[in-house]
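Only one protein chain is missing; all other protein chains are in place.
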């Protein structure tokens, strides 16, 4: 099989991309002399302020190193004693974090089959019979991923409906937003969309992703509404304080407190500057759309509709997968179905898409002519 | 009280310093196009190779974000079911990690009073009566800090004696080497010293510090001898494989697996290049010695002997502490005794020491003349 | 609806039954003067010996208070660092233990859909792709329930095939035998059957139930083969010693060490005397068969084939469930399908079955005439 030279950038994962130059510059600029450790520095304070601006509310932001750490910190803050987490069976927290949530939280993840990796109010209601039964861990937090592990996106109404259901049952809502920027861009972009999707919809805590969107390493856990569900008698302020106050200790406890935190904060400052986070995510989404467009009519490449965010999950002829992967690496998704995942990143170039698409096309043609 | 302008760099902590320029350069150089995620990249492979060279053995190295993460990962690897960790009551793992080890390991830390924050074989032997008693967590890992939280240093013989005792009782030895470079420099420097202190002395796993020695963020857990104590019948190779193999999963589980790991690896590559790690630590140590020299004869400043590494623990007149701290920040150590901690860093300049010493001198003189 | 007087004994659960008189007598006989605490007594030693006789091997037996405790102790002994447990989605450990396994073990339960609540080798093989992937908890223990939560039974061959598959993949096998007596009786009874099902089939550790089979409270964790899977180089003796040795500390750690253990041991001595365990379980099984026979032809009562053990899972007209339950309590099984669970116990009498069956018949007839 004759294939063109591989594209400069892979289609394996947005984690394969490096850091945006503005992010590196910000780190270099923050590398001036001494600064308070563990977040007692001006970059971190400014970053916290920037998140308050982003969400238009007095939110509390705790920076962490990575997404697993952010998720564990968020959940550790939200879980009451004997509480359990409801999520989909595709959720990163249950599939890809090596049992860390179970170990560190000491809590059960109730991971449910879900079309498109999206929870519905019915999923949550379907667990309500466990409430009050002393033989069962008590569903206490609903954790949704936005955009999902299957490249789908919750609409604002869907998130709001989930939050309403969860809160009415005394549960909190966590959003794993490792790719929240891609989801925001997919839904029309803009800060108003972000707020509608999160704080306005009723999400309690969001893991706001950075690493997959152009940082070296960094995520932010943002406490939007600190009220623990069902404690209506407490004031909003007390409630937020309470949750976020405990989270400060939990961050260190779950190993996610950076001593030279200015360097995480500086990365986020760059990302939040002039909507860079949105621009990078929009671009990644567009590159996926371009790839979809280039391949949707290619015989042998089975694709769903245009991708909302930055990933495609094509089904390929089995014989093509290995040669294509050797040429330009990507991951299997569902081996049984010959399904793989292609993912674009903030730095994917249109010419990368062209080259990759032409490689795939060449491979399918060679395959077709042979069969 | 009239004080000179504060020094450019504080004496609060080596965590207040930024990153060495060579480290930042290495990160920027690694920021080229795409690379495999989660350590499947050439920087990480080279870094692992570099650690094998450093220790002169087929060691396994796992990079982490921070020291708490490194310690938890090391201990999680070493602890058998129902095992406990012996350490001093000064140990970072018991004092400064917010209960993370207890939470994540689910294990007791047996934290013992210890002169100079140094464990002795007698400490270990003193816990041996717990072995075999079903009412007690079983002492299984001896964790020592090198250099210690009190700025002292274990000699090679002391480490070897501890390892021998621990191993003879079926325990493993973990070294929290957040400042192992400072300790190595203090003991005469050089790779031979490092090896003598660690792998040759019998240490099983070391947390090899980077952040306090000029990195942005990064530590390395190095499995030197993977044999779990007391399993003599297993081959050396099997044993190392076994421990380090489990550690690979544990790293993700304890939230310490970086997706863009090349950027942690690149930092270490810079640090290990041409003994930068030793040169930076030696320099920090020398600056502490300079500060000691400058102040040892100042009335009112009570100091121990010359500092082995990069920290001093002076006792000051109580009235001086606040004004001096306002002038140039540092931490209390023992409030009851009016003891504080001054710490130098890789970037402390002789002129910083001069200015700081002259400030302290001016303050003590003003104080003396007033009393 | 006119129903006869309710039966003397309910059909809710074998937990509703009390203790067999021989068990109470044994406790009373053991209540003589002083005896060593925490198992250092002659009843416990005799009980351990009795289990060695039962299994025909030098097994190690640790008594516990209850089934959740037994399961957690067994799994804590078997799990390596970062290990996960494979079980069915019906498993008591995942459904009915309130998240205790996740909390105490810090481990993920991989709970799989399974026909008849029975795992197959295919289930285990289907998880093998997780092995070696650092993003996933590592499948390490296969936990099966015998008889299952759905009243089905694994054959000897099925258990052996599961053990072979598990061991070949480096995993261990735990059997939750809360109703192992019922399963043994169902498969033809006798000690030979018990051994064939467990130690001969390759099960590593069994939770041997007592409470549901006529004890006040008491279960036994029996280490049949202490070899951790995949450590072929270690001798059988070393291996058993190792696992069971750690379990001694783990039992106290997981709160399951009884101080006056003679009273748990005495109960088991009575149960193991002259095959009482088998006779009680056979009787319970027979009573369920009797109930099945009495109701299998009743219109409106949907039943599967004759029950292998002591539970039936009938589907009833929805309108009948509440009145019948009010008359003689039992639990819902699947509310959506109007399925309930009827269970017999060691003390269920044929007249209880008669009365219960006649009540059900009367209710269905009343219902039919009304509709």
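As written, the chain order gives the labels A, B and C, with residue 1 at the start of each chain.
Following the convention adopted for this analysis, a residue touches a chain if its C-beta (ideal position, glycine included) is under 8 Å from a C-beta of that chain, and two chains touch if they have at least 3 such contacts.
Here the structure is a predicted model, which is why all the values come from computation and not from measurement.
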Open item on the list: Considering all chains of the complex, which shown ones does the missing chain contact?
Closed with: A, B, C
Open item on the list: For the chain not shown, which residue from A:76, A:95 or A:281 touches it across the whole complex?
Closed with: A:76
Open item on the list: Just to verify: which one of B:37, B:54, B:98 or B:301 makes contact with the chain not shown?
Closed with: B:98
Task: Absent-chain contact - pick from C:138, C:184 or C:211 - done: C:211
Task: Contacting the left-out chain in the complete assembly, out of B:20, B:108 or B:246 - done: B:108
Open item on the list: Even though one chain is hidden, which residues of subunit B still touch it in the full complex?
Closed with: 82, 84, 94-99, 102-104, 106-109, 129, 134-137, 335
Task: Contact footprint on subunit A, counting only the chain that is left out - done: 38, 76-77, 79-82, 106, 134-138, 233-235, 238, 246-253, 257
TODO: Quickly run down the residues of subunit C that touch the omitted chain.
DONE: 8-10, 12-13, 15-19, 21, 24, 27-28, 30-38, 65-69, 72, 97-100, 103-104, 211-212, 216-217, 249-250, 252-260, 263-264, 329, 345, 347
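Going forward, only the chains that are shown with their structure count from here on.
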Open item on the list: With centres defined from CA atoms, tell me which chain sits nearest the overall protein centre.
Closed with: A
Open item on the list: What's the rotation angle, in degrees and to the nearest 5, for a C-alpha fit of subunit A onto subunit C?
Closed with: 180
- [ ] Determine, using the mean of C-alpha atoms as each chain's centre, which chain is farthest from subunit C.
- [x] B
Open item on the list: Could you work out how far the Cα centre of subunit B sits from that of subunit C, in whole Å?
Closed with: 49
Task: Between subunit C and subunit A, distance of the C-alpha-averaged centres to the nearest whole Å - done: 41
TODO: Please report how many Å separate the Cα centroid of subunit A from that of subunit B, as a whole number.
DONE: 33
Task: Of all residues in subunit A, the ones touching two or more other chains - done: 97-99, 103-104
